[in-house]
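Up next is chain A:
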Amino acid sequence: MTDPQPKAGETILRLNDIRKVYGDHVALGGVSLDVKRGEVVAIIGPSGSGKSTLLRCVNQLEVPDSGTLEVLGSNIDFAGRVSSADLLALRRKVGMVFQSFNLFPHMNVLRNVSFPQERVLGRSREEADKVSRDLLERVGLANKMENFPQKCSGGQQQRVAIARALALEPQIMLFDEPTSALDPELGLEVLAVMRRLADQGMTMVVVTHEIHFAAEVADRLIVMADGAIIEEGVPSELLAAPKTARAKQFLSAITDR
Partner candidate 1 sequence: MDHFLAILSAVPVTLLVTFAAFALGAVIALPLAGGRRSRFAVVRLLTKGVIDILRGVPPVVFVFILFFGVGSDLIRWEPLPAAIVGLGLISAGHLAEIYRGGLMAVHQGQFEASAALGLTSTTTFSRVIGPQAFRVAIPGMVTWLISLLKDSSIVSTIGVAEIMFVTSQGARSSGEGLLPFIIAGAVYIALGTPLAALSRWLEKKLSFGRRA
Partner candidate 2 sequence: MELLTDWVEWLPRLLSGLWVSVQVTVLALVIGIPIGFVLAFMSSARNAIVRWLTIIVVEVGRGMPALVMLQMVYFGLPEAGVVLDSFAATVIALGLTTSAYTSEIIRAGLRAVPEGELEAADALGLKRGDIVRFILIPQGFRIALPTLMGFAILILQVSSLAFTLGLPELLSQAYSIGASTFEYLEVLTLAGILYLVITVPGGWLVENFEKRLSKHLA
């Protein structure tokens, strides 16, 4: 939906030794991860393994206790304080889609997508609306623009949420279980949109339980457990033959249902 990135291959997101502790519970025990431009990384793992926390650390909804983050060339070291200007700059480059959609219920679909553009990018209302209409059409919601979110199905709401994030022209998109709150059929609509986005070269980090999506779309699959990355590799290979016992156990648990 945004133009295919010219230079493929360079690392645009680098997490280095990210730690996050809640009380005495280690949610992330020093996680490092590199993501290249245009790459689609899928993350799976049991509940509580730190997947959401990892994504939330990337766009600073959660501030790590230590570690460094490099996004498109700018560095953040969590040993010191992060300035709010740096924070806003970071969030402009990184879009995020939540499990629970989180649309603004007092704005209609079009406003949901246009309003952030006006405030964050300083676009005029007409400019923003034009971008929004275009994006909403592309996610198949041309006829829903005037509706309020609660009048839309979950799948439609999630597609609006994706359009809302894309409208700010992020370079990296984070998805936290975008289809977990949806019936399988509605989930497919959302996955189709994500698949197209991947084809167009968007850099994506996707936490998901959709093994098929991970196998077919992702360039790399990461398995997390207990706040650490325990295994990573090419999805088809990893799924066929996990090396660690923990990954094997988790995969058989979710595929044997």
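How these were chosen: all candidates are chains of the complex that A comes from, given by their letters.
As a convention for this text, a contact is a pair of C-beta atoms (placed from the backbone, for glycine too) under 8 Å apart; a residue touches a chain by one contact, two chains touch by 3 or more; residues count from 1.
Since the model is a prediction, treat every value here as computed from it, not as a measurement.
Within this complex, the numbered candidate that touches chain A among 1 or 2 is 2. On the chain A side of its complex with candidate 2, the touching residues are 59, 61, 84, 88, 91-92, 94-96, 98, 100, 102-106, 115-116, 119-120, 150, 161, 164-165, 168.
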